[in-house]
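Left out: one protein chain. Kept in place: all the others.
Labels A and B are assigned to the chains in the order they are written; within every chain, residues are numbered from 1.
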Amino acid sequence: MRQNFMKLALIPALGLLATAAFSQQAQAAKTFVYCSEASPKTFNPQLGTDGATFNASSRPVYNRLVDFERGTTKVIPSLAEKWDVSKDGKTITFHLRKNVQFHTTPYFTPTRPFNADDVLFTFNRMLKADHPYNKVSGGVYEYFTSMDMNKLIKSIDKVDDHTVKFVLTRAEAPIIANMAMDFASILSAEYGDQLLKAKKQEMMDIQPVGTGPFVWKSYRKDSEIRYEANPTYFEGKSPLDRLVFAITKDPNVRIQKLKRGECHFVAEPPPTDLKALRADSKITVMEQEGLNVAYLGINVTKPPFDKLEVRKALAHALNRQSYIDAIYLGNAVVAKNPIPPTMWSYNEKTVDDDFDIAKSKQLLTKAGFPNGFQTTLWYMPVSRPYNPNGKKMGEMMQADLAKVGIKADLQTFDWGAYLDKARAGQHQLIMMGWTGDNGDPDNFLSVLLSCEAAKNGSNYSRWCYQPFEKLIDQAKVGSDQKARTKLYQEAQIVFKSQAPWVTLAHSKAFRAMTKNVQGYKMSPLGTDAFYGVDLK
Amino acid sequence: MFRYLLKRLAEVIPTLIGITLISFALIRLIPGDPVLLMIGERGASPEVLAEMRSAYGLDKPLPVQYGVFVGNALKGDLGTSITSSRPVSEEFSERFTATLELGVVALILAILIGLPLGVLAAVKRNSLFDYSLMTTSLIGYSMPIFWWGLILILIFSVQLGWTPVAGRMDVMYDVPHWTGFYLLDVWKSTEAWPAFKSAVSHLILPAIALGTIPLATIARMTRSSMLEVLGEDYMRTARAKGLSRTRVIFLHGLRNALVPVITVIGLMAGTIVTGAVLTETIFSWPGIGLWLVDSVRQRDYPVIQSGILLIATIIIVVNLLVDLAYAWANPRLRGK
Partner (left out) sequence: MAVQAVNTPPLPPTTEAQAATGFKAELKEFWYFFSQNRGAVGGLVIVALFVLVAILAPLLAPYDPTLIHEGVFTQGPAWSMGGSMKHIFGTDDVGRDVFSRLIYGARISMGVGFMVVVFSLSIGTLLGLLAGYVGGWVDTVVMRAMDILMALPSILLAIVVVTILGQNLVNAVIAVGIVVIPGFVRLVRAQVMIEKNRQYVVASGSFGAGPFRQVFVNILPNCMAPVIVQGTLGFSDGILNVAALGFLGLGAKPPTAEWGTMLSDARAFIESAPWLVTLPGLCILIVVLGFNLLGDGLRDALDPRLKK
């Protein structure tokens, strides 16, 4: 009896709540939910080092002087309407867009539009040690430094409110593309001043203010980030009213959430799920050639891998096509060059080392190992777009190598230890990979294969080869793309002949979204931006 | 009693010191540091690495770092997370409430189901019900909860589609921050009822997974404790006085049987934390277990050392309270 009474009392209450909820939803209009992979480390892209941080900061909240056109690596005007490069290539003048407003938020209200002071503030923070913000939040501008910008920029001068001049120490071709990278996002100098007065400088990197399409609203670590559309965005208000990042670290969970409609969009669905996703009538899968490479690094300083024959023997022993079939489920191509086919200067003429056990054995015999040898093979403990399952690949490689008499002991460590030990060169064979930052071949060949990188650790083969080094150095300073292309193509041939890696795969990149998501364009750089996306 | 308390408190201090030392040292013995992880495959020049390390105070000698950690902890400052630049204490309270909510609901489930079942089994000793309950509870007790959680997801989320797969709340509901317990916070939201339903449906599976072992333990403990009490003289006296069987069992029996059961529940704090690590991993529950495991992977030193210190303190305090309650209930033990 009493229970029944309770039920009766609940019904009208429920009805009320339901109507309240309904009207709320009608108002809420378009909320876009993105199941993202990780929490951002900061909301200031200058300090960022990873995709999760850039997706949550530079892409929705900020703009740069120039930007990559949506879906390409073509550099287009953004906060700068146009730019001139001097004849000697050492001076770049940016002409800034007028009447661009910074976000109005509960914690900041701009009194003036974007101008040259903001550009100076942004770059001087990273460039000048005596800038009041230089040491804030750790004060390490990893991308800025690793792109060599600190040595490249001599000074930044304000010509007038809407003109800024960058003076360089030397001519360097990739600099305009660098200005479109996340770390070059433009911060508000006025917000900076306000925080400086309040002695709360670190808030600049926690509660962001930018000019971008979305206004930051709230953040709960490992749980969610909320944004609202910027009503005064200079390219027009986003069709989405709200943007929510539902931080979901487990890839399986992300897929399940997408299928159940709990989110609209996931990045990098595991290849094993693609078939089911494509078959799902409520889901669209988009794909694009990735700007990446997966490789097996061969530590050339460790015998027997100092012998070219042994390295070539490895390349012939591995049945790479079978990895593409089993691990990428066909969503990748066998790699023969260190740079992906979509990148300019990719050398079609490189001759790949085909899968040939007899030849491999022959090479091993020539090198003095007719019965093979023992070695260790490190497999990646994490899943990366360029290599979705290192463990499985390790198991397959182990089986392949056994066929030519090489007994490979599989080893791994957690990601931190893996990087640490690899950096110190403790490995013999190591699985690794790379996703490009800016579409320039230099970003692959220098970062991964230069002598400098062999010292710094990101050249995991520890391969320092002068003929190769010469070519990439020469290509870096030239500004004539044709000449650069030729040099890079030659470098790829040299690379192949010396085989410091077994080039494994260039994987496709995937995005899966519900059918009602419209207008999304994949970026070859792997970041996700939702301006221009709509829900139908 | 007071002397006993003092003695126990005196024992806690070296334990806590040991914990700070161990959590500090162990995490630094792992190869790789947070800076390397931030840079990832890219690598960086030694100068940049050195600069980044000094930004996080990692360039100081270890004894100095330890001194800073303990000194600040004594002042109530638990440091700042390297990966999120937020105070550890803030992150802890956020994460701890999530785990607490899960743990409390799991325990309530375990008690509400385990206690009556245990009593019933004791009363119907050696019956079919007793046997099957004891068998089931032993299965529950032996359960690998990382598997059990997956099976629950497989059945209720994947096959039946009744519950969401993971997380704490549908992100469509913007729940204001109030107590940190979503089951309470939702009532301050504009869409209270649907948000509450969402919170419950997210909570139910992890709570079952986490509650299974405590439930089995409580059922078994209640049964054996109840059996002992049922054999006592005063129970027979009470029956002889003409009180009804049910009344005797629940009024006199249960009350006395509860003491060891409550002790066991109190001692479950540690079990719950361990269980939480696995449960939270499976259900992506943003609690303390997942937080610590992630921090180990990311070498977020301040989070790990302070997080472990806090958790250990909580476990020690709970155990101490249980011991005190026990000593209070059994005066004979106090002398020892």
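Just so it is clear, a contact is a pair of C-beta atoms (placed from the backbone, for glycine too) under 8 Å apart; a residue touches a chain by one contact, two chains touch by 3 or more.
Not measured: the values here are computed from a predicted model.
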Of B:Val259, B:Val293 or B:Leu324, the residue in touch with the unshown chain: B:Val293
Full-complex contact with the absent chain, from A:Gln201, A:Gln398, A:Gln474 or A:Ser497: A:Gln398
Which of A:Thr412, A:Gln474 or A:Thr527 contacts the chain that the document leaves out: A:Thr412
Positions on chain A where the hidden chain makes contact: 251-252, 256, 270, 272-273, 276, 326, 379, 381, 391-392, 394-396, 398-399, 409-414, 417
Contact footprint on chain B, counting only the chain that is left out: 11, 14-15, 18-19, 22-23, 26-27, 29-30, 134-135, 138-139, 141-144, 146-148, 150-151, 153-154, 158, 270, 273-274, 277-278, 281, 289, 292-293, 296, 308, 311-312, 315-316
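In this text, only the chains that are shown with their structure count from here on.
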Mean-CA-position distance for chain B and chain A (Å): 37
Complex interface listing, chain A residues touching chain B: 14, 17-18, 20-21, 24, 31, 33, 39, 41-42, 49-50, 137-140, 142, 145-146, 202, 205-206, 218, 220-224, 226, 244, 246, 248-250, 253, 256-257, 260, 262-263, 413-421, 423, 432-434, 447, 452-453, 455-459
Touching residues (chain side chain B, partner chain A) in the complex: 30-34, 36-46, 48, 51-52, 55-56, 83-86, 91, 94, 157-158, 161, 164-168, 170-172, 174, 190-194, 284, 286, 290-291, 294, 296-299
